[in-house]
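In what follows, a structure is listed as structure tokens, so that the remarks can point back to it.
With one protein chain withheld, the remaining protein chains of the complex are depicted in position.
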Amino acid sequence: MKVEVNISLKEGVLDPEGQAIDNTLRNLGYSNFHNIRTGKQIILNIDKTNENEVLKQADKMCQELLVNVVIENYHINIIKDK
Amino acid sequence: MQKRNLELRDINENEYTVQQESNLDQALGMGLSKDEFELICNKINKIPNQTELGIFSAMFSEHCSYKSSKKWLKTLPTKAEHVIQGPGENAGVIDIGNDQAAVFKIESHNHPSFIEPYQGSATGVGGILRDVFTMGARPIALLNALRFGSINHPLTKHLVSGVVKGIGGYGNCIGIPTVGGETNFNKSYDGNILVNAMAVGLAQKDKIFYSAATGAGNPVIYVGAKTGRDGIHGATMASAEFTESSSEKRPTVQVGDPFTGKLLLEACLELMQTDVVLSIQDMGAAGLTSSSVEMASKGGLGMHLNLDLVPIREEGMTSYEIMLSESQERMLMILKPGSEEAAKLIFNKWDLDFANIGKVTNTGRLVLDKNGFEACNIPINPLVEDAPEYDRPYEILQNKKVIKSDDFQSNQTLNNILIKMFESPNIASKKWIWEQYDSSVMGDTILCNGKSDAAIVKIHGTETKNSLGKGIAMTTDCTPRYVKSDPIIGGMQAVCEAARNIAASGAKPLAITNNLNFGNPEKINVMGEIVGSIKGISQAASTLNTPIVSGNVSLYNETNGQGILPTPVIGMVGIIDEVENCLGISAENNNTLIILGQKQNFTEGWLGCSLYQEIISDNLDGAPPPIDLKTEKQIIETIMTLNNNKLLTGAHDISDGGLLIATCEMLFKNRLGLNVNLPKALMSSNSKDHLLHSWCFGEDQNRIIISTNEPDKVVSLLKESLIDYYILGMTNTSSNLNLNEVDTISIKEIYNINERTIPSLMDTYKS
Partner (left out) sequence: MRAAIAIFPGSNCDRDMAVAIKKITGKSPLKLWHKDTEAPNLDLIVIPGGFSFGDYLRCGALAARSPIIKNIKNHISRGGALLGVCNGFQILIEANILPGSLVRNKKLLFTCRETTLEVQDSIQSPFLSSFNTGDCLNIPVAHNEGNYIANNELLKELENNGRIAFKYKKSSEIETDYNPNGSLSDIAGILSKNGRVLGMMPHPERSINSLHGGTDGLKFLTKSIEQIVG
């Protein structure tokens, strides 16, 4: 099953990259936005067919390696194939 | 391999297509001319299929074949007693004593860096490193020569930011210090930036590895990263001008992986400790095509490869794509038969692919199998030995107009002009750039990046009881506006300035690697720039005994017909016997500054083609400053003698901006002051006087400023060697530059301007 992990910085953790992007967008003329936070996405295919087991394993992988739980949050979604 | 009746179930549709006969339209689309297509068909006695045509188009590209420049490159001086390997291999090799050799080369990655500045420059660094370690040398230093458009051009800051990040991103990660180079800005590069990367490595003199294939039957081994669809036809892109549609070429830019580069470097050097590597070449421009063809050609042999065995990372790649892919971090080797398993272990330890993909043959042909069919069967000679060599018409235009100081109308004080000059990104400190490069990894960097005229890197392991060891000096130099005005003098000047920089750092100049960057060689004046600068380089290199041992040519640097300033970059390497004798540019307190090469009664400086002229009148005109090669040689020998006698505390050559700029740069570090001795004829000038300006900012050549706390001994030696010299003055702690009664300049103020020019330009740009 295909799994999508979205990783983002926790609120309150300084995000200088987000800040830099904010400045540039404003220089381009946009002003009707606020609070840009950057993050990353990891996609993996887990060789299991039971959704609960897949989510459980993905969560374990996040805790052990994929996410820095001190400063990052994460959400796991199952991607349904068409 | 017999060609069977082709059935779609036996071969994927795309592979079927590329094995069909090609036609003239396809040839033109691949960058070949009608004549070249006909030549190919005649030489191989058939119409090539598309894979074979692709191989020809890559090998016939300017980047691989040097067809427009080969005739003239052959006229460069390439031999000397200390040259072990001249042009023709992956890099040049020179003897540096102690049974050691320096291996070095410079190469361009101009077109990809314009399209994707980070990856373009990163892969440029990766490629030049492979060229060095493929010869068996551990790389010890990187330099780069960068040219960007006008700082006000909308793309420039984005390109500067991306290129600097890319160079740092690759060099820092792979752990090789970036120690020197140059960065310049000029509107002629608005649409065509130049990114030339130079690498220097160390090897044992008797353990140099070459690329000529040997021994029919020997295994051909592919190592490194997997092959993908990156950069297909990168070589032909490098050989073509940009047009509006160039931005669509984004997918053809290669992506580098410095981590894999580091693993490949360690694995190769580890394998080279054994005796199983017979020949080796990296897969650079035109990937597997150029490496297999060049290795076979040099050995007078052939190759038979099974492309199904090439490690690939994309599905369904055709023979065409596999041969033309420019995926990075890959090498091709010929090993001793029977050693494959042991070699594989080493590459597996470093988590790299290792595949036996074929054999060397004695047929003199390149034969490729794919999906059970023969995808290619062509003779090798027409690809290399018989590749076209053009004798393009040329006209060398030399501007002989002498600009005099009273041709100027500026009405500005010395102080104002000095400020304007240090506010120019061409003169101001490039610290913003070099701080993004790791210059101290490997623990051997002694001088680098702005502290001295040439970088000095210690040769690891050469310490003795009495000395910290030997060192290698390195620099890159070129003054393109001189080359434009007079290609012969410009070529000479580039070599002389490089040699001056090496000598001013305490080392002896040894040899050159050159990167010739020009516009469209089919234009008669551009071809004249190429021929003229090669003539000038040859003359200077011969006089100074610094032969050319390697290099690269990048042509067609034009956009919509608008070409770059001719930019023949000279990368030079030298040797210093005791690294503790190296010299930086900074003077100490109570030092006497003396200009070598300047006459006592010199007053009218050369302002033609100078930065002063460009900044004051926004226009360049006139002949460049003349060069006297004999004098240059003497100055270089003299400064080496002075340094060997331990009489110097610092030295700095006079180039862009003239003697006043160089003087300020010597005073900056310690914020010193100087009471400048003006020549008698200028003592009653006022600060706006153009004759005085010409003395201060004229770019007369063959001059180096030295600082010493033993001026009497120095003067005595200079008198003996009949060198012209001029005593500029003695440093003090006033922090003021006093030109007799004419003007007083605050060094602290100029220093601050020098430091903040580039950060204030770049920090306003948030990337």
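Going in written order, the chains are labelled A and B, and every chain counts its residues from 1.
Throughout what follows, a residue touches a chain if its C-beta (ideal position, glycine included) is under 8 Å from a C-beta of that chain, and two chains touch if they have at least 3 such contacts.
This structure is a prediction, so every number in the text was calculated from the model and none was measured.
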Contacting the left-out chain: of B:257, B:529, B:614 or B:743, that is B:257
Of B:148, B:437 or B:482, the residue that touches the missing chain is B:437
Of B:168, B:650 or B:673, the residue that touches the missing chain is B:168
Residues of chain B touching the missing chain are 165, 168-169, 172-175, 257-260, 262-263, 350-351, 434-446, 458, 468, 579-580, 582, 767
Residue positions on chain A contacting the omitted chain are 13-14, 16-17, 20, 64-66, 68, 70-71
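In this text, only the chains that are shown with their structure count from here on.
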Whole-angstrom distance, CA centroid of chain A to CA centroid of chain B, is 42
